[in-house]
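Input: a single structure, listed below in structure tokens.
Missing here is one protein chain; the remaining ones are kept as they sit in the complex.
Showing chain A:
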Amino acid sequence: MASRHTHSKRIEGLDKNVWVAFTSVAADPTIVNLGQGFPDIPPPSYVKEALVKATSVDKLNQYTRGFGHPSLVKALSQVYGKVYGRTIDPFKEILVTVGGYGSLFSTMQGLVEVGDEVIIVEPFFDCYVPMVRMAGATPVLIPLRLKTGTSADWYLDPEELSSKFNSKTKAIIINTPNNPIGKIFTRDELQMIADLCIKHDTLCFSDEVYEWLIYRGHQHIKIATLPGMWDRTITIGSAGKTFSVTGWKLGWSIGPEHLVKHLQTVMQNTLYTCPTPLQEAVAQGLMRNYELMGQPECYFSSLAEELEVKRDRMASILQEAGMSPVIPEGGYFMLVDVTSLNQDLSHMGEDEAYDYKFVKWMIKEKKLAAIPVTAFVGDESKKEFEKYIRLCFIKQDSTLDAAETRKKNKKS
């Protein structure tokens, strides 16, 4: 092939990722898939029905407003207006995107420059690093460090964090609840980050797609509500995670107009508008639950209750199998320390981190899929994290039953 057909420099080294490596493997139906993060439980039926209804309305099959379907941005403005305790302008302070992923992309492309540095907390949802690099900037990593067993015991060292900020720092990305650990950042921790952002005049990109999946005894705090932070924060949410419809690929960015307008420019020059009927259906789902906020029937809280049971069940399955789970405070993933299994994988000769080998071995030998956690950290932190694998527990009971069987087989 002619050498002129080379790719652009911006994608150099960005072609591989953990999903490309593992999702096709786990597509085998004989494998119990606790790897990729999506539910196999059904979404609420009213949300599906709203979509069916939307497609029967002629105009809802055609283009809608580029930055977000009016009924959706208005619904978001109401729901989040209540959550934030401030008036949010639906047209200037919200952008609807193709999933939380699309919001991350619009944010990076809109606000991050060649030569900037962006601080990323490890372990991180794996797309942050390639997106920062694609924008021509440098990722600066800082690991959460462990004290003891629950996700609450992973913390950011204040001095270490402070040392990462300099004049080139454009933004810090935080994810709370965190994927994969499930940590929920406390008010104090967020205040520490906020203080640094204000001191260094840095932006904050807060990925809060799991914001409703908060387990008992914990509270989700939006960094954008801390003093001085609204004006420098983009907060990202997801319909897919909110309503258990990851295949709808709708998300949103909320922030001050002077930042959101740049994300809107990116949107205008990348895919222009998101699908209309899906946005209409999400709008209806949001408005219905807005009315129920604070009540037990509200899906925003009922889903978390449902998942807490599954979380606890998953944890006990793993403990019985001799492994050490990290109990998450939020989200739908659980980290598991597999050290105690003493699984010898030296026969798997490739130069790969232990967790990658372990997951491949587990898929092949135990028909159980997970995700290796070193996919979520930079090279320097691999040694600390290669004993962990990530399991997703937003699964039907029958899936968890099957997982239990595989685990029991593993133990023997």
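By definition in this document, contacts are C-beta pairs under 8 Å (C-beta built on N, C-alpha and C of every residue); 3 or more make two chains touch, one makes a residue touch a chain; residues count from 1.
Convention: contacts and distances are computed from a predicted model.
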item	value
Name per UniProt, for the chain absent here [options: "Aminotransferase class I/classII large domain-containing protein", "ATP synthase subunit b", "TATA-box binding protein" or "Globin domain-containing protein"]	"Aminotransferase class I/classII large domain-containing protein"
Among A:Lys92, A:His200 or A:Arg288, residue touching the chain not depicted	A:Lys92
Chain not shown: contacting residue from A:Pro123, A:Pro277 or A:Gly330	A:Pro277
Touching residues (missing chain, whole complex) on chain A	1-2, 4-5, 7-11, 14-15, 17, 19-20, 23, 36, 38-43, 48, 51-52, 55-56, 58-67, 70, 91-92, 98-99, 101-102, 105, 109-110, 113-114, 127, 130-131, 134, 136, 244-250, 257, 261-262, 264-266, 268-278
